[in-house]
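A protein chain is absent from this complex, but the other protein chains hold their places.
Labels A, B and C are assigned to the chains in the order they are written; within every chain, residues are numbered from 1.
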Amino acid sequence: MNEAVVRTGDYDVFLTFCNWIGDMAESGLIVDQTAWWEKYDPEVDHGPNRYVAPLDRFTTLYKGRRYALGADDDAFSLFYRKDIMDNPDEAKAFEDRYGRPLELPKTWKEFDEWIAFFDRPDEGIRGAHMYAERYFAYTAWAARFISKGGAYFDDNMDPLIVSDEGVTALEEQIRLTQDHMWPDAVTGDWSVAYSRFPEGSVFFAWAWASLGKWAQDPETSKIAGKVGYMDAPGTMHDGELVKAVPHVVGWSFSISRYGKAPEAAYCFIQWFTGPAVGLDAIARVGTLDAFREPWFDDAKMKEAYGEEFLPVLHSLTQNAFPDISLRGAAEYLDNLNLNLQQAFAGQKGAERALKDAADSWQQITDRIGRLGQIEAWRAERQNYPQPIQDLWAKLGRFPS
Amino acid sequence: MASSGHPLADTSEGRASFLSRLRRAVDEERFFGTLLITPMQLLLWFLLIIPTIIVIYLSLVAWEPRMGVDWWQAPFAFLRNYAQIFQDGRFWAAIGRSLGVVVAAGGLEFAVGLGLALLFMRDFPGKRIVTSVILYPMMLPWVVVGLAFYLLFLDRGPVNFVLTQWFGSGATVEWFKNPLLAMGTIVLADIWQWTPFLFLILYSGLGALPKDPVEAAMNLGANRWQIFRHVTLPMLKPVILIALVIRALEAFKIFDLVFVMTGGGPGTSTETISLYIYRVGFVFGQLSYAAAMAVLILVMITLVTRFAIQPIEEG
Amino acid sequence: MASVRVEGLRKAFGDTEALRGISFEVRDGEFFSLLGPPGAGKTTTLRIIAGLESPDEGRVWLGEEIVDRVHPKDRDVAMVFEDLALYPHWSAFDNIAHPLKLRKVPLGEIEERVRAIAGMLKIDHLLDRRPGTFSGGERRRVAIGRALVRRPRVLLLDQPLSDLDAKIRQEMAGELKRLQAETGQTMIYATHDYEEAVSMADRIMVIHQGQEEQTGAPQALYREPDSSFVAAFIGSPAMNFVPCKVERAGGELVLQHRAFTLSLAGEGLLSLPDEVLLGIRPEHIRIEAARTPGALPAEVDIVQVLGEEQVLDLRLEDGTTLKAIVVGGVELKAGDPLFIRLERERAFLFDQVSGRRILGPGL
Partner (left out) sequence: MESRRLREFTDAVLRWLAGIIVCAIFLLPLIWVLSISFKPPEEWIAYPPRLIPEKITTSNYVVLFQPGNPVGGVGAMVSAAEPVTRAFINSIIVVPIATAASLVIGFLAAYATTRFQAGGKSLPLFVLTTRMFPPVAFAVPLLVYFRALGLIDTQLALILMYTGFTIAFSLWMTRGFIEGVPKSIEEAAILDGASRWRVLFTITLPLVKGGLAATGLFVFILNWTEFLLAQIFTSRQAITIPVQVSHYVGAVGRFYGPMAALGVVASIPVVVAGYIIQRHLVTGFTFGLVRE
């Protein structure tokens, strides 16, 4: 944000959250890369080295133009305690209580029961750690909401969150948060997950892929070797399970308009995110995550993530939906988050919280300019995973 | 005394060199005084007056960096930004919270600081070491202080652990979940960090007081409380006022602790005005709106100064 | 060394007029004293001469030079401040040497002159120490040394002995007088203590409320005070003042008081106002054991014994009290009746309103 004010030209390349593209593009801070894509071909949406869809779209596009090159995969990943789950006694007890065998949950309803079952506060282990805090409270709620067929806005940028899908999703998530999590899911910061899960005080955690690596490292974790990976739960729509996985933050490269050599800078980022270099960088450094298709079969990657995790991450990524990436993204998300956090903390009802968030969204939209936002949103919703777009079509969410 | 300035160099010595005339002028009180305050005046102009003009201008236009134009090209909004503030509940709530911090932190810090200062007026073994310890919190980066208190009051942190040890497993307190407790914890950190400051001022002030009136009162048979109430306190009044004013104004600006400890949460329940302006200006990028809020605060503080601090200067 | 002349000095601080037209001249080598109660304008006068204040009106001459436009640092005037203003972070030597150093006097000479003045002031042994540990008398000596070392055109002393105890004060006063005599230094000495002024000064100017009351040699001021203020200020215990009415009985003027009547002899007294103050010094009241013509009956109220002297508070028949000094003789005690006689040839008459002397000494 400062660079937008300051425009020093000190930077040729920005590595930013990919949902900032809208703001940066609109302020004229970064340049449209579309022409270079045609000239140099970064192999994003085609060919053997393509990005896992839909990363190819939402980490690069704004209003239909290419403004960035994605450099990360931040699809939220689900981790659980395999050692507890595999205990035959647990399986029996579970079946006794719910009348079905103990399996990884597929739907949100099963998921809630599953978490409740493994919530053992007396033994110092709670059911789950899912973000309900100041900055990422929206993640779990959005996953439920969108899998139910919800969307943030309609085609005229009127918020759709104060709907059955939104309110139900939030009520479910509030119940889960208040009944089966440590309070610091609400009050701690995002890093709490990285302590709770590895120290063995929660059964389940939903966070970035890095938590998996962290929890499997015997140096830092008490549960190394006991971590299970699973796909996201979803919602059944006419016998079809629709999953929605929040893609939270995620890094992408863009080119400063004020840099000295924009084209050279572009070539650099294309090289850096290219098939060979990116692979090395990700496998070794460990702060970015794999995003190109072939990397999910790569031996080095398998070593870094573990055999079992990589296919799960691949599947999650395919269902990943983007953060709000419009102009004012930070503001939309902040207003949503602060209301959701209050709901999780018990200070507001679900409907009230969403209503307040929707009201502030309307104000933001009006201030920034509704027409421009409508154009951006109509383009942005095309970046959602195909199953979700299909579901929206089926529900008649947007005019076709 | 300004009237007692000496005239400039003797005009009858018209041929005196420029240098010697300058040297003579420097000795003239008014000239010398002006010379000495000039660096400060320049700095204040540079850092205060010019930015104030800019911030007023910014507050009157509709400019956000993401608009893609430079700030001087932005269209005029006149008072629209200000109108928006008056409808912005979050702004007023943040102001209210900052004032709350001022009252709670300022009051408690004063009480504790005065208590400590009185305690330290007499010698006791280890006083020098204890004094050092008391002063330490001021010297720690505030970000680290926030961190320390955040970690201490974590839901499963040391404070709650001690509580469960003493009162059983149900005795944990969700410090950062309840808005009042969260605010309280922030205030506690502020108290911890800034009581030393008030202690220092009050302790210095007490130390500098003349001893005779106290002795006189003692000889008249006044008890300690009476001496404190009727002799020490009135003499200390100017120090107390300046201490409270400085502390209140610093407390109003509270940012670092909130930023680190709660980020303003849950929701906005601990968001102070500094944090809100920071967020609006530097996270959301609404610089014009942030500028309008800044101007409004400058105006409010100037008014407070007029009515709260002027008397101190005169008294 | 130089003479000093001031003319028509006026100075106001806000609403308060500190000086209301002061003029005087100090001869070269003279010890001149400004005497007056606190707030009379003594300090302001000295500060104007030094250049630390500039007058609203009036001029200052040092020698033949008008110094109105000369900066204080260039006036070559030294001053001993009431609080002495020693530099606490320097040794006594450095304190004294400071003016010489600023005048770029060669180091050897500085050493010599500081040692000389220290010897004169008997502070040789203090030179290496800082003033913080000095006694009051020692501090004053250092301050005087600092002022004298450079032989200023004039040395101003602003009540330098004020809060010393009596014995040291007398000692210092004596030394100061000796020093002045030895060096021939022009000095202006401000004080509110008449004894100091009288014992040291060649001439004294009594000032009161920013105005000159009277200037003259100490004896002259004592013998012929121009006003009741001067009369009261000089001498201890102070002169007695008794308000009287002037009555004309036949061709004769009579001073009428409830307790006594005095007939005034002499010609040319017809212009006397109706009400006057009779002034008589305590030492000029004589005690008589028996009633003689003209003696007044009185009763002893309080007795203070000061060695050979007894200071008596006497009550006349109508309740008027007078102070009197008796040297030697009988020991008196409160309640003793006695008779007193006023030495008419040492008495004065003052105007009750303006305080000016009308008659005297001698009625």
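Quick notes on this one:
FYI, contacts are C-beta pairs under 8 Å (C-beta built on N, C-alpha and C of every residue); 3 or more make two chains touch, one makes a residue touch a chain.
Because the structure is predicted, anything quoted here is derived from the model rather than measured.
Taking every chain of the complex into account, the absent chain touches A, B, C.
Note on the undisplayed chain: of the listed residues C:81, C:134 or C:194, the one touching it is C:81. Contact with the chain not shown here comes from a single listed residue; of B:200, B:227 or B:261, that residue is B:200. By the touch definition given at the top, chain A reaches the unshown chain through residues 2-3, 5-8, 10, 124, 189-195, 198-199, 201, 208, 210-211, 213-214, 217, 219-222, 285-288. The chain not displayed touches chain C at residues 50, 52, 72-79, 81-83, 85-89, 98-99, 102-103, 146.
Take chain B: the residues that touch the chain left off the picture are 1-2, 23, 26-27, 29-30, 32-37, 39-41, 43-44, 46-48, 50-52, 54-55, 58, 71, 116, 119, 122, 124-145, 147-149, 151-152, 154, 156-158, 161, 192, 196, 200-201, 203-205, 207-210, 235-236, 238-239, 242, 246, 249-250, 252-253, 255-256, 259-260, 273-274, 277-278, 281-282, 287, 290-291, 293-295, 297-298, 301-302, 304-305, 309-310, 313.
To be clear about the criterion, only the chains that are shown with their structure count from here on.
Of all chains present, the one whose mean CA position sits nearest the global mean of protein CA atoms is B.
The distance from the centre of chain B to the centre of chain C, each centre being the mean of the chain's C-alpha atoms, comes to 55 Å. Here the CA centre of chain A is 41 Å from the CA centre of chain B. For chain A, the set of residues that touch two or more other chains is empty. Chain A contributes residues 1-2, 4-5, 23-24, 26-29, 133-135, 182-184, 186-189, 201, 327-328, 330-331, 334, 338-339, 341-342, 344-348, 367 to its touches with chain B in the complex. Those residues of chain B that touch chain A in the shared complex are 64-68, 154-156, 172, 174-179, 182, 262-269, 279, 282-287.
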